[in-house]
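Working notes, structure below.
Removed from the display is one protein chain of the complex; every other protein chain stays in position.
Right, chain A next:
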């Protein structure tokens, strides 16, 4: 009779420790590969919802082995068909026979090179945003936090009746009754019964005296019972609550984009990638992240995502309409003391001539005081990128925004010419060491 053991209910993940060691080991390599993928733009398209296979090179296990292409070998093979001794077969170019590598179970082999490691979205994001940080987290500071949440903080002797802590109160009452020797109900009942018994018996002098003593005793007990109350005000305890400030956990992100005719598919695609990245980033930091899409030509409106990215309208370009729309939405739905407000604006830099001044004024007075962070991304032509990158020169909007960025540390602006720029730019905007002493 064999010994059968059912191991199916044993804990799984016996090799979890090994997997963790492996991820730690491959961390740098994975990070590099993920950054590479973001740069080539694959994550942005899919919004990072699916797992990302990552080639791993840094985890090879070297050992000495013989080079099968050198020297002389004799291979014994099955399945001869027509060969005779002395027949010559041309070697396939590139050396090495056809590597089938199938069939055999457990043929571990050296598959190191094309080994791909599938990470979950969470793991990817963790690695990807590892050294980025939300800049200017003003509202995360406790002193500015507006929301409070009551938190239990011990007991107090005063408070509202709804907060009475019965258990604690009764404990005090019991202790006091014990200490002051409050007569119990049973004691008094027993005494009353005894008096009744005595009175029922035939009367005599001795018995009358006994009854008098008993009655006096009963009197005394009852007096004491009245004096030492069951629950005294001094027993009562209330739960104490403290108002604890909690950090703001909501963020809203405004995506402003120029959709006039000058923004082609390429420009919008770049803008979208940037917005997607920003959204993924914010949603990792905040419990709740709202996105508001505002598009504008010569007038601005709030739209849904689909319309935002995929429909074009024609018309002039008046940027300040978008800012006005944003201000309106903030006033209406996102009180600035409860929401962390982020804005990202993408544009090709065109603006009608007299509007830029208005933009500066609006940003300066209305928007920037409410905003945690405002990123302006100008999407330029590849040919322009060489001209503009180095100089302070630029489009009308660029020049105007330059003034704002000088006045506000929380205003950042940058240019993007192709997908590969997005991630570096993103890092530049959100790099950790950018920490700014606020105030």
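Odds and ends about this structure:
Everything below uses one rule, namely that a residue touches a chain if its C-beta (ideal position, glycine included) is under 8 Å from a C-beta of that chain, and two chains touch if they have at least 3 such contacts; residues count from 1.
To be clear about the criterion, contacts and distances are computed from a predicted model.
Per the UniProt record, the chain missing from the shown structure is "SpoVR family protein", taken from the list "Sulfur-oxidizing protein SoxY", "Fe-S cluster assembly ATP-binding protein", "SpoVR family protein" or "ABC transporter ATPase". Among A:17, A:202 or A:233, only A:17 touches the chain left out of the display.
Among the residues A:62, A:161, A:202 or A:233, only A:62 touches the chain that is left out of the figure.
From the set A:70, A:181 or A:204, the residue in touch with the chain omitted from the display is A:70, counting the whole complex.
Although one chain is not shown, part of chain A still touches it, namely residues 1-8, 10, 12-15, 17-26, 56, 59-81, 83-91, 98-108, 110-111, 115-118.
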